[in-house]
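Okay, here's the structure, questions in a sec.
The complex appears here minus one protein chain, its other protein chains still in place.
The chains carry the letters A and B, assigned in the order they are written, with residues numbered from 1 in each.
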Amino acid sequence: MTLSSSWLHIWGFVLASYSLTSLWIIALAFLAIRRFNHASRRLALLKKSSAVKEQTPS
Amino acid sequence: MSRSPLLKPSRKTTRLWILCASLLCLGSATFLVLNAFSSNIVFFMAPSQLRDHPPHPSRVVRLGGMVVAGSLHHHPNTPDTTFDVTDGQVAITVHYTGILPDLFREGQSVVAVGELQTDQSFKAQEVLAKHDETYMPKEVADALKRSGKWDPRFGPPPDAASWNRMTATSHDQHP
Partner (left out) sequence: MSPISSWFHHYANPGVFLRLVRPCLLPLGTISVILLMTGLIWGLCFSPADWQQGENVRIMYIHVPMAWLASACYVALALCGILSLVWRHPLADRAAIEIGPIGCAASALCLVTGSLWGKPSWGTWWVWDARLTSMLILFFLYLGHITVIRAFDDSFRGQKAAAILAIVGIVDLPIIKFSVQWWNTLHQPDSISLTATPTISLSLMWPLVLCTGGFTLGAITLVNTRLCASLMERQVQFFSRRGK
């Protein structure tokens, strides 16, 4: 007697692994990209404003 | 950089040596500990080990080995099964009540968790199937079986070099 060989039993474990992994990867990639874009935008803004400051004589 | 690195080791070199020495100590300590506890880390015992060093009665042990071809009996209308587990030297009869895993079959390596009875049979509470390192498509396995090169009930498949270039279409050669 073995475990029932229903469709869910045959594919359920595979699909659970694939969806779980995809979710994690997408979440990690999303967080990294958002953080990267945020930092590079702020850096560009700061560099621009400091360049403007240096050009204008005080 | 004015100090000569040969005469007086720089602080970096000192730190590197300290690190190497501590890693060496740590490595040997781990090795010794693992060596000492080696018998406890072993996940299962072979039938001959179990026969030679019988455990304390009613102590739960794990018995590992191959299911002997032709020894598997399902008792009709009950979830009870009986099968023999061998390591090539000694065979022990295992009684089990419950659901067997997918990979369980004759010729498969299994691990039975349970107690050795006084009549030298083994009463299992749990049976786990052990997978081997061979991965092959169903078609290749069928082709090997058909060609008579391998019977899964009598042991592991032949050397991988003889079949790992076979493709999933190889069954076409056998009408």
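The working rule: contacts are C-beta pairs under 8 Å (C-beta built on N, C-alpha and C of every residue); 3 or more make two chains touch, one makes a residue touch a chain.
Every value quoted in this text rests on a predicted model; they were computed, and no experiment measured them.
J.: Considering the whole complex rather than only what is displayed, give the residues of subunit B touching the chain that is not shown.
T.: Considering the whole complex, subunit B reaches the absent chain at 1, 12, 15-16, 19, 23, 26-27, 30, 34, 38, 41-46, 64, 99-105, 111, 126-142, 159-161, 163-168.
J.: Pick out the residues on subunit A that sit against the missing chain.
T.: Interface with the chain not displayed, on the subunit A side: 3, 9-11, 13-14, 16-18, 20-21, 24-25, 28-29, 32-33, 35-36, 38-40, 42-43, 46-47, 49-50, 53.
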